[in-house]
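Missing here: one protein chain of the complex. Every other protein chain is in place.
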């Protein structure tokens, strides 16, 4: 039995962790952490859990929790975990962090994009970026700290990773136009997220400044390196280690444009990715790169050329759908990826990481088909 | 291993059966029936099933299917099953019918409300009305034919059943104002169900003429009888047998007003039920009746007085939430019930019946928490 | 040129007033009041007004405003206007109040349902309840203070008024089940009104306790009186005066059940009204009552028997659609009414009152067809 605690269990991602972990017989949630709802019944905060969760919300006490559990999920605002994490905690328990605190290897990059000081850079080197499909061989029972990827980043990186890794893309030409459901904005009571403000509208936000940008750039940069060095078999994590050893944490990230948009729906992210193909590559090469990289992946469903994903087909599941086409007129490849931002983009991916950390089947508890309609 | 076939697997309810049955290790779907999509890949019709279902749609051939499976689900238009069902089929396999063909014991009532001739009234007597919470003791491995209740009816009957059974309601005063998500309208390509026609609007329909009306009336009528006869412990099915023996199939249904409304959301039914309390009863009596009837029920979550259900809290699950209040000013009790129309109102309830038919735990495969948001 | 000021111009109803008044050549908005956004550009608060409104939000100063304008609209929280209104203000300008402060003639009823002390009951007698269709003959240039009806109340009263007035209904049997878009909840940043909380759900709220209940009861009560006294031609306002003179402000309201529900859409209210017909009345009588009362009304579109309104057909307009049927099985009439809650339920009705106060055509500036889809 894996005992887990969830810090930030009353956010949308935290609640989704609860939904995914409750049915499991090998996992027990012993701590429903919530700074905002301490002392309240969890099922009063989330009515769907009525008669299912019989627990009260506890305060966010990482030290106390470390003594009680095998694993802590932190689904907390940026800066929280970095502010409280200690060696002692990590010596007692594992941590999967759904925030951005340990995703970027370069602390300056973090501070520049997040505008907050990083309080525990000493753990950056140890943290493994938990995108299982590219770092699986680095995620095992020896790992103490997982930086769970962001929702936009998961969609964006996995959409382009095979092509970058194979050197098929003009790296200066990458543009990612992403669209997200509103759960990505969190459960805070903010005017722009009111029903009447979001409904019947679409808007861009964080144009050129969204914080997921450097995360995408860093990870795609690692993929480039593995090709440059003729080491395509290396995981991104291995590459990041090399850079760290060379005193260049974060590597040489490539530079992209990333534009997120808010869509009037609850769940789902769609990333429409544009890039110029390097000379000589054609659609069949692109298809082959995807097949080679993803055919063995349980959660990635490559749909081939000319068939595109729609977020409705992945809702409630940990699947990612990918399709592409090549425009002969412009020489560009257009790859479209779709996930459920709350599952593969947050809680599902965290569970996927948990499974690897504890030596379980990677898809344990994550095989439910998407819910439609 | 229970082998099942689904006739009408490409409707919304049929697809939900697929979603619920696929993860089960004790059930195998061997026949994806679909009149409209014969020969097509099931996953081309429902993209969520890509890489999950590797099967083509087969024609609706009940006879062929009966030889192959232990159980047939018919998620078909009204009249289909009554038109093809035979003794031979029932001698080989069990059938759970999600249509209305065998829900009403009185064939005249069926023909009056559905405006179609009933082609096999000979099976009406045998069919068990599959509302497990009121007919559980009649649903077992000897039963060959289950009439799975309608979505509005499930919500309405379960909302009022304990109070009718205890004689607390003025039976002439019952009004049920119900609201449904649009999946209840089916997947047919009809103009009134287009996004732009449904979105940003609410409308009533079938006012005084909706076909679920007599089904609610018949079942509530049975509940009345059990009180009249001092036999509250009787299931509705037992009562229906008595009436059949007396040559009065359908019993003496009470008369209600039932008004459904279409709501711009995918899933969910909310029934707001009004009735005058009989003299002497008060809120605590109402609460007690609900507790007595439902505290032991896994799928019914009684929220007590002054706390009301919302459809978001049951989405994707087989739960039903119920709350009530008593208005001292008018002497009325207002009971509100909510379900996911596609699960507890259709496919989930069908699986619940399947579990009972095959001697399994009633909630097997149905314990997933609701999905939110 | 009518100079107007709007206190509370940054709420949804206030903004709708701006939308309706801006195109008019006979009206000038000189004061965009907003407690929350003082000093900000109005078009920064409402982006739709960019390049249309070139004004900053001013504080809520009723005294200063009274010197400048011919008419003040107060689209403010309950209690605001009652707390600041003075004889001096009313001696200088007219006020149309979109809050509930002067809708109920009986101050005790107000305090009981609104749980706040009424600070200026001395103006209750003078205030005219601005439901033009029933009080038109009392709304003219001599009136200083209009209590603009609530959104649910407008829909409910107008749906039943002709039948109550004609004595066709069993007054103890009235049940109004209403459904509203989310704009009715206002623009406050509250968790229950977030997109993800409202979307894909329907819920009841304020069951038996919603504040619009006594307003409906009082006005329908006046309609009863006019029949009792054989004075059907009397307006509700005239009846209310009689009661005041007799020391019984508010009259003898009838008692109803009123249940509002929140629907995932921006605009629109639908009221489904149930009542038992008095003996001898039939559908044709009901139709005749509606024709008699409403055929001359510009804003009320009576659709007849068996044809029901849908909120999409009135969106953005000041129209109210009404349909009905009689259920011979239960003896009840079911009347359904629909309006746009922000227009006919708030700002549009306020403009309708303004037109009458200033001797203009009642539909001036309100003839735009509904917007669809």
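Each chain gets a letter, A, B and C, in the order it is written, and its residues are counted from 1.
Definition applied: a contact is a pair of C-beta atoms (placed from the backbone, for glycine too) under 8 Å apart; a residue touches a chain by one contact, two chains touch by 3 or more.
Nothing here was measured: the structure is a model prediction, and the numbers come from that model.
**Student:** May I ask you to name the displayed chains that the omitted chain touches in the full complex?
**Tutor:** A, B, C
**Student:** Can you say which of C:171, C:191 or C:368 touches the chain missing from this structure?
**Tutor:** C:368
**Student:** Touching the left-out chain: which of B:200, B:218, B:293 or B:321?
**Tutor:** B:200
**Student:** Out of C:34, C:99, C:183 or C:201, point to the residue that touches the absent chain in the complete complex.
**Tutor:** C:183
**Student:** Kindly state which of the options A:28, A:244, A:297 or A:310 is in contact with the chain not pictured.
**Tutor:** Answer from the full complex: A:310 touches the omitted chain.
**Student:** Looking at the full complex, which residue from A:274, A:302 or A:319 touches the chain that isn't shown here?
**Tutor:** The one listed residue touching the chain not shown is A:274.
**Student:** Considering the whole complex, not just the chains shown, which residues of chain B touch the missing one?
**Tutor:** The missing chain touches chain B at positions 12, 182-183, 187, 189-191, 193-200, 264-266.
**Student:** Tell me which stretches of chain A touch the chain missing from the display.
**Tutor:** Within chain A, the residues touching the omitted chain are 172, 175, 177, 179, 181, 196-197, 199-205, 207-208, 255-257, 259, 261, 263-268, 270, 272, 274, 306, 308-313, 315, 325, 327, 329-330, 332, 334, 336, 373.
**Student:** Touching the hidden chain in the full complex, which residues of chain C are there? Just list them.
**Tutor:** Against the left-out chain, chain C lists 12, 15, 18-19, 22-23, 46-52, 183, 200, 266-267, 301, 303, 310, 312-317, 319, 321, 367-373.
One rule holds in what follows: only the chains that are shown with their structure count from here on.
**Student:** Going by C-alpha centres, which chain is most central here?
**Tutor:** Chain nearest the centroid of all protein C-alpha atoms: B.
**Student:** Counting only Cα atoms for the centres, state how far chain A is from chain C in Å.
**Tutor:** The separation of the two C-alpha centroids amounts to 49 Å.
**Student:** Would you pick out the residues of chain B that each touch at least 2 other chains?
**Tutor:** 200, 266-267, 310, 312-313, 315, 373
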